[in-house]
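As structure tokens, the structure follows; a few thoughts come after it.
Only one protein chain is missing from this complex, and each of the others stays in its spot.
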Amino acid sequence: MDKTVATLAEAVADISDGATVMIGGFGGSGAPIELIHALIDRRVKGLTVINNNAGNGHVGIASMIENGLVAKMICSFPRSSDPVAFTEAYKSGRLELEVVPQGTLAERIRAAGAGIPAFYTATSYGTELAEGKPVEEFDGKHYVRERWLKADFALIKGELGDPMGNLTYRMAARNFNPIMAMAATKTIAQVSRIVPAGGIDPEQVISPGIFVDTVVEIPNPVQEEVLFREGAVYP
Amino acid sequence: MDKTVATLAEAVADISDGATVMIGGFGGSGAPIELIHALIDRRVKGLTVINNNAGNGHVGIASMIENGLVAKMICSFPRSSDPVAFTEAYKSGRLELEVVPQGTLAERIRAAGAGIPAFYTATSYGTELAEGKPVEEFDGKHYVRERWLKADFALIKGELGDPMGNLTYRMAARNFNPIMAMAATKTIAQVSRIVPAGGIDPEQVISPGIFVDTVVEIPNPVQEEVLFREGAVYP
Amino acid sequence: MTSFDDIKLSNAQIAWRAAQDIEDGAYVNLGIGFPEMVAQYTVEGRTPVFHTENGVLGFGPAPAPGEEDWDLINAGKKAITLKPGAAFFHHADSFAMVRGGHLDVAILGAFQVAENGDLANWSTGKGSIPAVGGAMDLVQSAKRVAVVTDHVTKKGEPKLVDRCSMPLTGVACVTRIYTSLAVVDIEGGHFVLREKLPQLSFDDLQSVTGGELKTDGRIADLAVPTL
Partner (left out) sequence: MTSFDDIKLSNAQIAWRAAQDIEDGAYVNLGIGFPEMVAQYTVEGRTPVFHTENGVLGFGPAPAPGEEDWDLINAGKKAITLKPGAAFFHHADSFAMVRGGHLDVAILGAFQVAENGDLANWSTGKGSIPAVGGAMDLVQSAKRVAVVTDHVTKKGEPKLVDRCSMPLTGVACVTRIYTSLAVVDIEGGHFVLREKLPQLSFDDLQSVTGGELKTDGRIADLAVPTL
């Protein structure tokens, strides 16, 4: 079994117009910036993008929005230190927004990966984000029913990867990456280093390979936060 | 912060008659046998015990049943190579049984830990284990609604532990232990070794300390399977 | 009614036949007992990845006697070994793999399989001690659910039936049955005979099958090596 591919272009080659794409990361940490930029190079359109945020500055998801790839964002927090790309597209009506509480977003993604079409949560009960959703009482407390959230593709960032697709992550860059890996039809991971099968201690695998379809090695990946602070613009 | 205690007796001192107790392990692997035996020493009664199985031979959970501690078992698979303790108690009517599909059992426990009072699963749809449960159709497929499963106590077995309650596990002995840790009001862990805070790499913590209340060190714990093969009887 | 005991395949041979359909790189869960034998007949050059409910992906065969580590077992509580690239995970993650539809194949045993794909394999009904394990999870969610079984019970009664009389494990879930006499698919609510032992006539096979066997015209010989 060998899930590795040699180039970023190969890694994202299947993603086409109108796809739903989960993108790992929380702000810049864990954002698969090289995969995102490779996707921008393909100039696909009409994507639904699922991420905690909605981009910062003019790189990564912000650049996807500026370059017209994104029709809809599903996120918890579209604000950032420089949200101009999102804000302009949203205010002009070019970009649809679905705001989801962060924990509900995480749980909807995990539910998709775990075969749970719907679950109940106390989060958002009594708020406008629960409008139109079924409410049920359990043990005297009210809960809102939420649906799973699936994607055609997940672009994620790991630290180590092996040919079986097993992954580790680096510190808080883990965040949404492992659960998005579970929830997409095809999961594409960039990793800092590919090791042989057995090169990751089975105790330390965070994403077992069953959740990962493609692995591409990007040694010394750039950090979105650093690009942003340099004022970088992509492409 | 120091969640360690010196003795098994201290570790289980709060567990009293009628408590609901989750016990980690799958068969013998990951079974906190020293904690179980310490609980037997307390001679509490009327427990509801949640475990994948229902004991083997005359040690561990089988011994709890033989010694009259258990009023109800919630498990997926009460068969074992020597299920005599369970079988006799069940057939005599002294022991109530709730059989839950293994994945539903795991998910109900995880749901309790994650604040999800109910969720839908395809598992058991159309079977007698779904009788009386609400059924709903999502995207053309039928699902059964299941409730969370909480406990007063969880007895679990880890490999390394620290004073903050962070835990690692050993190979497939992980199984139900981390999710039971999340689902109980008080989680009591036996570990092979207590290390200082910081002695477990933050990347390798499997159960973060927030889920663990008490840690007791049992160097060289006995393996239930070995006890069973020796024909051991407790007490 | 005969059970064709003299010509029927051994369990090893049934397992061998089932193994031929497991693709390279497939993620596979094998039920406790007889289905576990399928792993022994993995086709040369293919590397399926075996999953066990208790939290291991990528395990290998049993260790040599005396080498067992009882923290490293499969769902049948038998000692196993690890292959390179294995991973451990907890039970909720393990069943996320199962229930999230990530397994390519689950192969289970059966008491009865009905022509609509219903499976009964967990409880013989009232009086017995019920024990379901992970079967109900596997049958509802694996991409392909297959059964390995004797074609008839020890008493010679059909195990392929028009409707299960025993408590169900799952509804309309099985798509292929590897028996001691035949390979039968379930399509559109019918048994479709794909392969049969060449010594048997179609009528012979129908006589020990509880539902109607259909064909789409091509019935191959069920040919397996001596094992």
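Things worth noting here:
As written, the chain order gives the labels A, B and C, with residue 1 at the start of each chain.
The criterion applied here is as follows: a residue touches a chain if its C-beta (ideal position, glycine included) is under 8 Å from a C-beta of that chain, and two chains touch if they have at least 3 such contacts.
Keep in mind that what you see is a predicted model, and the values were worked out from it rather than measured.
When the full complex is examined, the chain removed from view is found to touch A, B. Between the chain not shown and the residues B:50, B:116 or B:216, the one that touches is B:116. Within the whole complex, the absent chain has one touching residue among A:29, A:48 or A:63, and that is A:29.
Residues of chain A in touch with the missing chain: 26-30, 52, 76-81, 83, 86-87, 90, 97, 99-104, 106-107, 109-110, 121-129, 169-179, 206, 223-226. Touch with the hidden chain on the side of chain B covers residues 1, 110, 112-116, 162-164, 166, 182, 196-198, 200, 202-203, 205, 208-211.
Following the convention adopted for this analysis, only the chains that are shown with their structure count from here on.
With centres defined by CA atoms alone, the chain at the far end from chain C is A.
We define each chain's centre as the mean of its Cα atoms; on that basis chain A and chain B are separated by 34 Å. Multi-chain contact residues of chain B (touching two or more other chains): 107, 121-122, 169, 171. Within chain C, contacts with two or more other chains are made by residues 56, 88-89, 92, 95, 98-99, 141.
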